[in-house]
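Below is one structure, written out as structure tokens; comments come after it.
All protein chains but one are shown in place.
Now for subunit A:
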Amino acid sequence: MEWTSENVNLSDCLVCAATYGGPIAITRDPRKMLRVKNSDGKQYIYIYTCAGKLLSKFEWLLSSRGSLIHIGFSDEEALICVSDDGQVFLYDLFGKTLFQFSFVPEVKEKEILKVTTWGNGVAILTKDFHVFVVSDLDAPYCEKLSMVPVVGEYDDEKEIAMCVIPPEQSTTNQIEIILGLPQCNTIYLVNSERCTDMKLNNGPFAKINASPSGDALATFTEDGALWVVKSDFTENHAEFNTKSAAPPHQVAWCGEDSVCLYWEPEQINREGTSLLLMIGPNGDHQKFAYEGPIFMVTEIDGVRIITNDGCEFLQRVPDPSFDIFRIGSLTPSAVLYDAYTEFEKKNASSIKNIRSIRMQLSGAVKSCLEAAAHEFDHSLQRKLLKAASYGKSFCEDFDHSEFVSTCQTVRVMNAVREYEIPITFAQYQRLTPKVLIDRLVNRQLHYLAYRLCDYLRIKPASVLVHWARAKVCEEGEDGHLLDLITDKLKKVEGVSYASVASMAHRVGKKSLAIKLLEREERAAEQVPLLLNMGESKKALSQAVKSGETDLVYLVLLNMKKKLASDPSRFFSIVNEKEFAVARNLLLTYCKENDLNYLKLFYNASEMPHEAAAMSVFESLSMEVPLNEQIKLLTIAKESYNKKKEYTVDSRACEDQIKLLNIQNELDKQLGKRLFAGLSLSDTIYNCILIGDKNEAKLKSDFKVSDKRYYWIKVAALAKLDAWGKLEKFAAKKSPIGYRPFVEACIARGNNVEALKYIMRVTDVNEKVELYVELQRYKEAIETAYAQEDADLLRYIKGKTTNNQTKQTIIGLLEKLK
């Protein structure tokens, strides 16, 4: 271990390590006495690679954060640090705070007894046996689970056995906490709905650990036995008596089927030697002795053992390797491997061996490939691959892509192992190359990650973005950094420049951030950042360009709030020509939600006519009382007057005020609401209907044209069936002719009256049409014939159904020819 020179002693420390060969974090355990007197009293957190190379060292600020009581790694390899007052901090591998959150204050009041973390969450047990969990670090929401019905006072977290089955692993799809307490013979299973007593009697259980898949639990019982049980306690898997009364210091799973128990030197009274006991599925066991303390990390296919001066990996030998390398093995893969060795020695028996396994050859090749993938040693890898290659040349239809992909995988793993990430084949398959690349990037191993992307044909966009985010934090001239970054990023599509820009902004390089943002394609990414940077106007411009209404609104509402005290500045921006779309949107929003603001805007923007229109709009509502309506219309009138081209509209408002007053009077006389709100024409019409004398006054007051007045009056009189009055009215020459008179009568079904006026219709076509409509074919024909109009005659012929009439017309048409 590279850390040997730093005098790291695992037994004094809080230690945690990320799975899949990930980094190790170490910090002094604040609950243990300081041995080294020359320390500065500050608490530091150290993060090392798996090989003990220091990645970062940073201070835990005791004064502001309380005492550090637990550390753990998340699935994303962020370091989770939990303080004694229920605060949780997440750091990246270089000590930069990613984010923080707090458990509910209740946790602090009740005092924390024990903390457990897992890949995506934190669980806290308080001293009164309540469990609180946050089961999604991305959206930390603190959930309180059911209470554990026990009493007692415990201070030492070491006495408590607690493990977590995360929701994705539990059978109920919700989080399960498994608790074993001193002096309790049983185990409690806690979830959000209930706390279940498992009714056991072989406790108390000093240790409980869940297997990597969450399917089984390894527990250490009171009488010194390791008891492995299915995690819902329905099935016993194994029991093994360790003959040790003292519970082990640490229990860890080695893959899915073996468990490792570890006792510290002090526990077993052996000077400086600690003991690791590995227990397999069938009660096989193996003892290992270590000098000094160790720390075990459960992996999906084994266990990583970290000591003060080294890192080891303990696993059951994978089957393909076992088959080949077992002494005296006669499996086809072993035979193939042998045959290849013979071949290398140029020995003819090689072919004979191959022939002996001809039927199983392709299986043997596959086993060799797998064994190669499991192997760490380069020369063995090479030899196994060559054996496979040799074997497959004897196969008739072997799928070569399998060979190629294995070689690829071996190369990738070897490359990664160079950087002190001892990933195994099984882990690599579970983790997937994509996640592996993310992890490399988090380690700032951008170049390696980029090369892997290239090699595995994975889109390198996220790698490049991460690289660029790190790059902008470096010292350097903006232009130079920009060139460096764009030079790399422009080669790939779908790169988030906004993400890089936001980092640049965070480290105070605003102009660089803006330049980077200009290259961002997605407005949705650009706009919020620009707003954050206080570049409202740029944000508005980008939002408008994007055509996404939502973004424009986002900026507008933000600006409206920010510039609440200085609306004129806001207005002047919005009124710029390029923001026409934004202006309209603001208007639309205000029309629905803030009419007063809208008027303010119109007046400030020298659009009094629009403000006026708004007042008119308001006055239209039924609920507004008359005096209020008049007030609004007066304001409108005055606003319209400010611009010459709106005199017509101003007059319309003036007229409307006058009209409203008259209507009000009329309604008062009538004793009900009839007139209010009618148009001028309708008012006159209704006046005539009820026989009110005001109609003439209205006509002259509002300068209603004669034509319109005639239309109204004819309609109203016909409606009243006041035929006498209509005739009197018709006596004076009508400015609209007499057709409307005829039509009004027809509309009322009074054909007799209609005939009175038809003579006075001047247009012959209309006359004929009207006759036809009245079914007066004789008159129609006469009129048409008098004009010698053949078309009209034909028209009549088309309308009539009477054969005789038709004949008459045919006769007349003949005459006209």
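By our rule, a contact is a pair of C-beta atoms (placed from the backbone, for glycine too) under 8 Å apart; a residue touches a chain by one contact, two chains touch by 3 or more; residues count from 1.
As a working rule, contacts and distances are computed from a predicted model.
Colleague: According to its UniProt entry, is the unseen chain "Ubiquitin-conjugating enzyme E2", "Vacuolar protein sorting protein VPS33", "Enkurin isoform X1" or "DNA sliding clamp PCNA"?
Modeller: From the listed options "Ubiquitin-conjugating enzyme E2", "Vacuolar protein sorting protein VPS33", "Enkurin isoform X1" or "DNA sliding clamp PCNA", the omitted chain resolves to "Vacuolar protein sorting protein VPS33".
Colleague: Just one of A:144, A:510, A:708 or A:725 touches the chain that is missing; which is it?
Modeller: A:708
Colleague: Can you say which of A:268, A:678 or A:764 touches the chain missing from this structure?
Modeller: Of the candidates A:268, A:678 or A:764, A:678 is in touch with the missing chain.
Colleague: Among A:621, A:661, A:775 or A:807, which one is in touch with the chain left out?
Modeller: A:621
Colleague: Please identify which residue in A:522, A:697, A:728 or A:778 touches the non-displayed chain.
Modeller: Checking each option in A:522, A:697, A:728 or A:778, the one touching the absent chain turns out to be A:522.
Colleague: Residue-wise, where is subunit A in contact with the chain that is not depicted?
Modeller: 493-494, 521-523, 546-550, 553-554, 557, 580-585, 587-589, 591-593, 613, 616-617, 619-622, 648-649, 651-653, 655-656, 677-682, 685, 702, 704-705, 707-708, 711-712, 714-715, 718, 736, 740, 743-744, 747, 766, 769
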